[in-house]
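Complex shown without one protein chain; remaining protein chains in place.
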Amino acid sequence: MTEKQVILVAEDDPGLNRLISFKLQKEGYQVISVFDGKEALNAALNEKISAITLDIMMPFLDGIQVLKKVRAVKPDLPVVILSVKSRENDLHQALELGANAYMTKPFQPEQLIEKLKQIMGSS
Amino acid sequence: MIDPYLKILLYIIIALLVIITLLLLVIITNRYLVSVNQDKFRAKKQKWEELYLNYLQGDLNLKEIAESFKDEKRYYWLWKFFAPYLDMLDGSDFDKTKALCREISLIGHYRQKLEHGNLSEKATAARILGALRCKESITGMISLLDSKHQLLIQAASLGLAKSGESKTFFPAARALLDNTYFTYEGATEILAAYGENAAPLMVRFLEGETELLPGEGKDQSLKKKKKSFDLKTVDPSTYNSVMIDLLGFFRYREALPALHGLISEADPETTVHIIKAFLSIGEVPASFNLKSYLEHPYWVVRNFSARVWRLTGDREAIPLLIKLLDDPNWWVRFNAAEALYEAGENGLDILSMKAEGPDVKSAAISSYVLSRKGVELQA
Partner (left out) sequence: MSTWAIILIFYNIFVIFYFISINGFYLLLVLLSYFGLRKQRTVERVSDRYQTFHSAFYKPLTIIIPAYNEEATIVDTAYSALALKYPEYEILIVNDGSRDDTLPVLEKEFNLKKYARDYNNDIPCETIRGIYSSKDYPNLVIVDKENGGKSDALNAGINVSQFPLFCNIDSDSLIDADSLLKTIDLFARDWRTVAAGGTIRAANQCRIEDGQVTEINLSPKFWVRFQIVEYLRAFLFGRAGWSSIGGLMILSGAFSIYRRKAVVQAGGYNLNTVGEDMELVLRVQRVMKKINREYRVVFLADPVCWTQVPENYRSLKNQRRRWQRGLSESLFGNFEMFLNPQYGTTGMISFPFFLFYEFLGPVIEITGYLVFIFSVFVGILNPPFVILFLTAAILLGILLSTSALLMEEIYYRSYPRARDILVLFGYAILENLFYRQLHAWWRFRGLLDFFFTKRSWGTVERKSFSEKKQAVEQDS
């Protein structure tokens, strides 16, 4: 019996968060939606999740901080960073900290899902 | 004699009481209305979201979903709903959203406002049509670039940038840089929205096709004395600097030859921009003579040249880096030391040696950088 894989969607814009979550659900995944860095960290550490899509600019804790702390405990958890193009430094920092992939906004949700599948498949 | 004054005072008192009561009523009514509207909007958003997501998924077609949105006459609400999606999505989801906005007359409404609205309405319309990447509004937005009002120029430039029409890049740049009080940073930030598609045009300009930039504005009185953020006088190569920064931002490799061509004759500030662009692009032109810039009289150039060293790995420049460990400016020393650290075994040896050497400055910076790196290694 295969359990549905759980994906954590960390994105502070509610509309976008809902959109990503909706599409993931249609693909057959279970989704946990969080809207700020604190919630993201909490869920990442305490829930059983298969992958994270992580926005960088979030209230309370930004995505980089969350990634750092998650990697310390779960070094193999697949993470896709989703953020705005301007913050290339952040994106590179994220990759150095162990994010598996990144996408810049504006983005195509289908590509995000593809990337997630890729990194989950190879983990 | 006093009586008339008493009368006047009485009238004033009554008037004040009336006005205060009115204001209070306005406050209370406003609070109530806003609260009602907010609830309404929230409910609509929920309903729309459900439909919209299904539409994107393909479970609803355009005609079907348009029906549910068509009765909404508050176009600003519709914009507020679609705004995050328009700003953050791309590809087929964006196209579908735009098609929906067209079908429910959102585009039509704001095109009207762009032509006939007041200042505030035009500016908002430009912003919205830009987010919708609306090519039909381009002419309308271009005409706003001639406006006397900074707000309209700002909104129009951003709108044009988002619509992706690269040929409007230069008119927008001209309007922003010459006819508004925008700093060059602020202007660059707006122009960045043009995206990489505008990069080839920028390269052509830097290579000498300066006629791409439209001539001086017809109305000279619009020209605001421009000064850069740093209290310097107008930099005639401001346009160059803006484009260099943008090419770096877009990480446009194809710009490297043009940038290299410029750097030999560039003034110190422009040189800094070019070297920063190399850093952003992550590559330097093959024939770039880093050594001469490591010895440049302007410390900012030396600073960024030290940072750029790791892109070249030029071993011949190492003696110069060592010399920079003694530079009068702390940041230059710091980045030279960091560069040496990246030079591998050799670099580490040099730093260790310098850390215990007689030169105070080199010793301080070498041991500082070593301790930073050393601590990281242990952790």
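Chains: A and B, in written order; residue numbering restarts at 1 for each.
One rule holds for everything that comes next: a contact is a pair of C-beta atoms (placed from the backbone, for glycine too) under 8 Å apart; a residue touches a chain by one contact, two chains touch by 3 or more.
Since the model is a prediction, treat every value here as computed from it, not as a measurement.
Within the whole complex, the absent chain has one touching residue among B:D59, B:E185 or B:D267, and that is B:E185.
Interface note for the absent chain: among B:A126, B:L160, B:L206 or B:L351, the touching residue is B:A126. Against the chain not shown here, subunit A presents residues 38, 57, 59-60, 62, 83-88. The chain not shown here touches subunit B at positions 2, 5-6, 9-10, 12-13, 16-17, 19-20, 23-24, 26-28, 30-32, 34-35, 84, 87-88, 119-120, 123-124, 126-127, 131, 150-151, 154-155, 158, 162, 181-183, 185-186, 188-189, 192-193, 225-231, 245, 249, 329-331, 364-365, 368, 371, 375.
Criterion: only the chains that are shown with their structure count from here on.
The distance from the centre of subunit A to the centre of subunit B, with each centre set as the mean of the Cα atoms, comes to 26 Å.
Residue ranges of subunit B in contact with subunit A, taken from their complex: 49, 53, 56-57, 81, 84-85, 87-94, 192, 249, 251, 280.
In the complex of the two chains, the subunit A residues touching subunit B come out as 13, 15-16, 18-19, 22-23, 26, 86, 88, 105-111.
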